[in-house]
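Only one protein chain is missing; all other protein chains are in place.
So, subunit A:
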Amino acid sequence: MNTHWSKDDMPPIYKPVVWEPADAEEAVALKREYGADAVWVAGGTLLRTQWEGGVAPMPAHMIRLDTIAGMRSIIEETEYVTVGALATLKQCGQHAALQQYANALYMACRHIAAPAVRNLATLGGNVASAVGDALPALLVHDASLLWVDGEVASLHHEQDAVDWMEQVRMGRRSLQAVLLGIRFPKGPVEAGSLLRSSSDIGEETTVDLSANAVSYWTDEKGERWRELCFFRKLGRREAFTPSLVTVALRCWISERGELTRVRVAAGGGSGLAMRLLQCESMLEGRSYDASWLPELASMAAQEFVSYSDPFAEAPYRQQSAGNLLAAGVWESIRDIEEGR
């Protein structure tokens, strides 16, 4: 739909009042005051497509989140990396700390939308949409979400991303909660185990899907474990396409080939991302053998709850998720064996 409203004849619905809260508490108070007539706006890229597509009406009140200080920062602390909800996808796909400690997210952010959209779109917006392609990556990195929530007495609270996804699935998501940030535990990664230096992260360098950072961890028995982590996206064309299916996997593999701390997740399209707990149980403690990859693919296809739309039937998405996971494990192990 082309719109060519002049400044003076735009109908009222296209003239929302734009609020500029100084902090998250004020943003929550504004939402409470105006309810369904107000929306929080981060990068606004998804909202704009919804307004233009008629999926949602343009609201009477927009509440900017970019006026709140500190929302764009990515901060590395001793045990965590915390990403401000308004950090852009471009920032996240270039950040050395995320490359090392949240590699599936780092890779996801390099494959969502096109470069120009990633300059505007934010990680918080992707997450808060509940159907963003970053969500499977959050689930495999044990991420938590930092909220200011008008429905919680203490206002500020931290919530496991898995729990929040479950709330969304049950229709119990708080409508008074503004996302401040996403926190990733660093886990047992040894300092200095990142093999690719920060200088390798070029401005527009396109990283091959197998070009992960490499992290190591040595357990109390002296056995060395290497991180195996990937994100895969299947769309309707090669690049800049809405996803049909996304999968992410993170685990640690010993020198003997044993897997531990396994996390597997799938999502994509307008479906809700989920951890695949049966697949995780199947892999936990198991030694890698290519012969069990078909079993992994089959189990993932059975466990993944998906949906049908005019572009793809649910069984297609489920089978694709299984195949992406099995192929991802196979490729990652191959890369390790070939010294990559």
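What we mean here is this: contacts are C-beta pairs under 8 Å (C-beta built on N, C-alpha and C of every residue); 3 or more make two chains touch, one makes a residue touch a chain; residues count from 1.
The rule we apply is simple: contacts and distances are computed from a predicted model.
*Asks:* Can you match the unshown chain of the complex to its UniProt protein name from these: "Fumarate hydratase subunit beta", "Branched-chain amino acid ABC transporter permease", "Carbon-monoxide dehydrogenase small subunit" or "NitT/TauT family transport system ATP-binding protein"?
*Replies:* "Carbon-monoxide dehydrogenase small subunit"
*Asks:* Of the listed residues A:D23, A:D37, A:E52 or A:D163, which contacts the missing chain in the full complex?
*Replies:* A:E52
*Asks:* Which one touches the absent chain: A:G44, A:G84, A:G269 or A:G322?
*Replies:* A:G44
*Asks:* Can you tell me which of A:A36, A:A56, A:I75 or A:A116 touches the chain that was removed from the display?
*Replies:* Within the whole complex, the residue contacting the unshown chain is A:A116.
*Asks:* Residue-wise, where is subunit A in contact with the chain that is not depicted?
*Replies:* On the subunit A side, contact with the omitted chain comes from 1-7, 10, 14-20, 22, 44-45, 48-49, 52-53, 58, 61-62, 64, 66, 113-117, 119-120, 202-206, 239-240.
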